[in-house]
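Before we start, here is the structure in question, set down as structure tokens.
Here the complex is missing a single protein chain, while all its other protein chains stay put.
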Amino acid sequence: MARRDPRRLSRRQFAVLGTQVSGAVVAVLLGIPIVGFLISPLFRQQQVVWRKVGDIAGVPDGEPTKFDVAFPLDAWTTAEANLAVYVVKSGDNTKVFSNVCTHMQCPVRWDGTLHQFLCPCHGGLYDINGANVGGPPPKPLPQYVHRIDGTTLFVQNRFTEDL
Amino acid sequence: MGRRLRTAYDWLDERAAIRSLLRKGLYEAVPVRGAWFYTLGSATLVLILLQLITGIFLTLLFVPSVTEAWQSLNYLKEHDAFGSIVRGIHLWSAYILLFVIGLHMVRTFFSGSYKRPRELNWVTGVGLFVLVLGMAITGAFLPWDQAAYWTAVVVTNIPAYTPFIGSFIRALWRGADTVGPITLSRTFGIHVWLLPAILFPLIGAHLALLRKHGEFGSYVNYRGAYRSREGVDVPPAPAQRPIEPPYPAAPSDELWAAPLQTEDFYPHQTFKDGIISAALVVVVFILAVAIGAPLEAIADPATTSYTPVPEWFFLPLDELLVLVPQQLIPLVLVLPTGGVLLLLALPFIDRGPERNPFERPAVMVPGAFAVLFVVILTLLGSGRLFNL
Partner (left out) sequence: MSALLAVIAPALHVLATQLPAQAPQGQNIVGAQVAIGSLFSLHILIAGLVSGAAELGPAIEFLGYVRQRRNYDRLAHGLGRFITYYFSVSSTIAILLITVLLVGFWGHFWTTIVTIGWWPLFIEAWTFVLQVSLAYLWYYTWEPMRALKGVHMAIGGLLAIASFLQVYMIDVVASYMLTPSTQNPVRIALNPTSYPLTVHRTVGNLAYIGFAFGGFCAIRYLRAKTAEDKRFYDWAGSFGLLWGVSMTLLQPVVGYSYAKEIQLHSYGSWYKMMFGSLSPVFLWQITLLGIMFLTATFYFARRLRTDSARGSGILKLLSVAMVLTTLLAAQPYALGFSYETVAAAGLNRPFWEGGLINPLGSMIPWKVLALMFYTLIAIAAVVWYLRGLPGVVWGTARRGEQRILILMTVFTMLMIVTMGFIRENSRGPFLISGEMTIQGQQDLQTAQPTPAPPSSP
């Protein structure tokens, strides 16, 4: 056989290279859109709106009162879902809590007998100021960004601190 | 007539090699003793196939949309008795599948069936277990009733406790910060396409590996079992069939390579497999008709009266979530992950040839503890939830 230039690709080597390159091209062209699609939620902003809760003049002092407020669901749907808003008044101070437990996000409810917020999933307890006082929750009860116009409460579907 | 059939059979055999396929498939050698325990694997397969079939037919009605999911299933419940039974089979088969897969895992663990050369069989098996669990979890989200919605909220929240990337994983699965339409669509796609696309080829690999090395069975079938008995002479080898494929003809390990006695897969093992699988399917059917698949009230994020209750196979984890204080919550992630990693590493930790479970307590005892802990946590969890 004639001496070959070692820098030149043999026929076999060329075939191997061609196979690998074709595979890589397909993988990359398929992969980029798919990966981008999967992680796109990390870069999308959730729709934040103000909603009117109602007149909170009648809320008794020291007794958390629940209001159901409709907020839009995410993405393309036009449907809306209710979120629970707990309004707690103590004198001039008004706190607006959500009922999302900071442990596993189960629905928290106010328990009159215990005089605390109770999460039924794993026994988490929050006092009337939202501080986590018992059970596994690591943080206090989240508060909604809100504003009060006179005696009307408005709430955003956004917490004052990220959960 | 018989001659025509034989001609047809020969025609097919020439073109599709049916004869050797059937012979390999049906008349493979399997061990004799303890055969009723080996039916658990085929029972798992039958229940998974049941899931596949009922699942496919359920997609002919179910709509994975937050406004229509519950409505479509409610319609099924109100107006379609047969469809409700299909849905009931889908649910109860899932519950029983998880139980049977647990039993199958315990059986193969104690019999040492994961040892050389069957390590990959075990590894694919662990993968299947994780995938089936994933199927069960993702399936639970879909009805979008109260139970499904809160399961979705809590389950997607668990990975959030992973350090650094936790909230990213949660956002990835939910498709947003909160559970919503994208969560349902993604979970539906994962449940119906993504996981099955990995699950079924893995089942194929699992079965192919089984066929390659043969069913190991249990130590009582092997010459090695007779070594550690006191005052009992090693019995003379019974008149046995010559060592048949798939068992190695020239065994490298004389004590554990090939069973002393084997029989044909068909009809002896298939008989036992059939009885157990049929019994399980009958039980599933009875449960599907008598109890059916419940559909609770439609999802309501604002509820203050609903108590989310986990699926039964999640009870040990849920009880851990109650017991573990907030500073140690990442432990609740570490334990299952560590457990799965340990399971995967098992054939590489327990490498010795001994198959008798009583002669290798250093591996069996921690395994027994793990099973005991899971059982105890499940009992305690169910007691707690009953008394809420």
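When the chains are written out, they are named A and B in that same order, and each has its own residue count from 1.
Keep this in mind: contacts are C-beta pairs under 8 Å (C-beta built on N, C-alpha and C of every residue); 3 or more make two chains touch, one makes a residue touch a chain.
Source: prediction; values computed, not measured.
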(request) With the full complex in mind, choose from B:Pro325, B:Gly339 or B:Pro353 the residue touching the hidden chain. (result) B:Pro325
(request) Just name the one of A:Ala75, A:Val133 or A:Leu163 that touches the chain not displayed here. (result) A:Val133
(request) Could I get the residues of chain B that touch the absent chain, sorted low to high? (result) 228-232, 319, 322-328, 331, 358, 361-362, 365-366, 369, 372-373, 376-377, 379-380, 382-384, 386-387
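Here is the rule we use: only the chains that are shown with their structure count from here on.
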(message) Taking the mean of the CA coordinates per chain, how far is chain A from chain B in Å?
(response) 32
(request) Enumerate the contact residues on chain A facing chain B in the complex. (result) 38-39, 41-42, 44, 46, 66, 68-69, 73-77, 79, 81-84, 99, 103-110, 120-123, 132, 135-138
(message) Under the stated contact criterion, what part of chain B meets chain A in this complex?
(response) 65-67, 150, 153-154, 157-158, 168, 171-172, 174-178, 180-182, 299-308, 318, 321-322, 324-327, 329, 388
